[in-house]
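The complex is shown incomplete by one protein chain, all other protein chains being positioned as in the whole.
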Amino acid sequence: MSQHHGPKPVSPHAAKVPAGPLPAEIREKIVELLGRYPSKQAVTLPALHLTQDRLRCVPPWAVVEIADLLDLSPAEVHDTLSFYGFFRPATDPLGKKRLWICRSLACALRGADQILDEAAHKLGVEVGGTTADGAITLELAECIGACEGAPACMVDDEHFHHIDQDGVLDKLVGELRQA
Amino acid sequence: MAAFEPVLLQRLNKPECKTLEGYRADGGYRTLTRALKEMSPDQVTTVVKDAGLRGRGGAGFPTGLKWTFLPKGNSGPVYLCVNCDESEPCTFNNRYLIECDPHQVLEGIILASYAIRARVAYFYVRYEYGTGTRTMQRAIDELYAAGLLGKNILGTDFSLDVFVHRGAAAYICGEETGLIESLEGRRAWPRIKPPFPAIEGAFRKPTIVNNPETLANVVHIVERGGEWFKSLGVPPDPKNPRDAGSYGSKLYCISGHVNRPGIIELPMGVTLRELLEVHGGGVWKGRKAKGAIPGGNSMGICTEPEFDIPLDFNGPGKVGCLGLGTAAVTVFDETTSIVDVLHNICRFFAHESCGQCTPCREGTAWMLKIVERIKRGQGRLEDLSILEEVADKIGIMPGTTICGLADGAGWPVKTAIRKYRDEFKAYLREGTPKGGTSSGMRLSMAAGH
Partner (left out) sequence: MATVYVNDKAVDIGDERLNCIQAAERAGVTIPHYCWHAALSVVASCRMCLVEVGERKVDEKGQVAIAMQPKVVPGCQTPVKDGMVIRTADAKAKDAQERTLESILLNHPLDCPVCDKAGECLLQDFSFQFGKAESRMVDEKNTPPNKPDLGPNVGLFTDRCIMCSRCVRFTREVSGTAELHVVNRGSHSEIDVFEGHPLANKLATNVVDLCPVGALSSKDFLYSQRVWNLKTVNSVCSGCSTGCSILVDSNKDIVYRLRPRFNPRAQGHFMCDEGRLGYHHVNDSARLGQYLVRGEQGTKAVEWAQAAGLCREKLAAEASKDPGRVWFVFSPSMTVEEAWLLANFAQKLSPFVKLVMGPVGVVGEDDTYPKDRKGRPVQPVKFTIRAEKAANLRGVQGILNHFQKDRATYQQFLAAAKSGQVDACLIAAGQSPQVYKPSVEEGDALSAVRFVAVQQMFSSPLTDRAHLVIPASAFSEIEGTLVNHAGLAQATKAACAPSRGLRTDGQFFLELLERKGLVHAANLRKEIAKAVPAFKPLEVGDLGEYGVFCEKLKEQS
């Protein structure tokens, strides 16, 4: 697979990623979804979501398995996967929770870039990185649609508003660490 | 002036209406029932067409007219794709609709599907709207249980499946053929047109792609009629035969340096100034506005003197913006550096360009590199010319790209430079933003700058 400027460092959390095959109930769900679409390829995105929700990444063996279920080549599945930047490789899986801080215009006008910096500093990670305890992955997001509550962030797929207010982000991070 | 009585947001403060029971008790699904029993699909289309409803997703194409583009007597299947990808920065109206009044959207989906003879509707929703997605799924489950979805709805021979399909955080999935490609499981590279989706869309079958707000409007148009709809908003400019008017109400999003960011439903045509002052509480911290985007990033920038434009389909164009877009207004105050604003916007488009066609793939990246270099204090006067030229020449308007992302990427660059040229020049000379960065738009070092 492609690499940027030399091999990407393998995250210490990569060791936690299980080996294949996909758990039976995930395979079953994928097969069930085939009935919703006239083409098997259309189940690609749902299958990737199901996989990442469970494994916190989409390992290469899962790509191969999904490709086999959907009559695609592994490259075709990976083509879709890599387009989104949302799916993580097994070498750098998500922590238990993904904390993504919006940096688009409405949030940036209210200090989002600074907040992202401070969050990275506090968590001791780079943007995209996962805390040592595996609890939180910090990422940036483009407009998450929470602009009336800017600056805003998401934990997995839920919004949190006004994270510039005193203590809000700290409290959130604290809760995530305990979970 | 009497406050406008919300139509689309009428259940904003009635959380009990999120359930089927509550929605029905509030009068919901009566319109659908009547339509299925008393109207033909084509009659529904005619009502919507005559009402002059224009799409609320950003392009403003007449909805009923789009529905008539489906080939007559086609063997189908016909698909409805609901475009809830809503990723245009500063926009969140669909989020409100699906979180607060899911059944209104669903009633619109079912009505539209009936009109276009679709048997399957895919509700494509951006991943980031987790709460709204779950709300919609619960509502859909209720409808199946109650016989309002699935086979033979309300005992008629109209059957419909609605499937939720989650995105994965890519802006270009909001472009209708990008959405279709994403739905079909591929990278969201928009398709070349022709053919248009009505002829060859999802799975190469006739497809209509509609915005949730548009579909919510369908319910009220079928219920109260086109005349009612046309009593709201702005009629066509008699001097312009191509003007389809700006009828109905619109959900306006307000954000940025305002005292009361939020959502408000108003008849089309409120001015940006009124929206800001009356509904948005005015500029925060007692400051003055430097400028605003009138309809999401893609529309470009209006200066404060231009705030008197009406926010209808024609207004923003009169001051050189791309159009109304998503009617999402974001205001920035006088302490904000226009260079920072432009940088943020260019960064967004370079990140979101799908990469398929040369002018956008290379152009958005180049514009970002130039603006970043300007920000670092290494900008040159000719960089402004290069930016303007590149911005002018990429897009579907000149015909050089496959989709309109490039137009959206170019418009903010053009308008920012042309309307704030002095500030750019001062920055190039002095190397620091005029008025400092108290607005807080410093670059994130951690994010790799």
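We just call them A and B in the order they show up, numbering each chain from 1.
Simple rule for what comes next: contacts are C-beta pairs under 8 Å (C-beta built on N, C-alpha and C of every residue); 3 or more make two chains touch, one makes a residue touch a chain.
Please read these numbers as outputs of a predicted model, since none were measured by experiment.
Asks: Going by the touch rule at the top, give the shown chains the omitted chain contacts.
Replies: Looking at the complete complex, the unshown chain comes into contact with A, B.
Asks: Touching the left-out chain: which of A:30, A:58 or A:72?
Replies: Selected residue, touching the omitted chain: A:72.
Asks: Where the complex has a chain not shown, which of B:151, B:204 or B:369 is the residue touching it?
Replies: B:369
Asks: Touch as defined at the start, partner being the missing chain; which of B:18, B:187 or B:220 qualifies?
Replies: In the complete complex, the chain left out is touched by residue B:187.
Asks: Would you write out the residues of chain B that touch the absent chain, in ascending order?
Replies: 170, 187, 189, 192, 350-359, 361-366, 369-370, 373, 382, 386, 393, 396-402
Asks: By the contact criterion defined above, which parts of chain A meet the unshown chain? Give residue numbers in ascending order.
Replies: 1-6, 60, 63, 67, 71-76, 78-79, 82-85
Please note the rule applied: only the chains that are shown with their structure count from here on.
Asks: Would you pull the chain B residues touching chain A in the complex into a rising list?
Replies: Those residues of chain B that touch chain A are 77, 86-92, 94-95, 120, 126-131, 133, 161, 163, 165-171, 182-188, 203, 205, 253-257, 261-263, 293, 297, 328, 330, 332, 336, 340-341, 344-345, 347-348, 351-352, 354, 439-448.
Asks: Can you list the residues on chain A that touch chain B in the complex?
Replies: Listed in rising order, the residues of chain A that touch chain B are 36-39, 41-46, 48-49, 70, 76, 79-80, 83-87, 103-106, 108-114, 116-117, 120-121, 126-127, 140-150, 154, 156-159.
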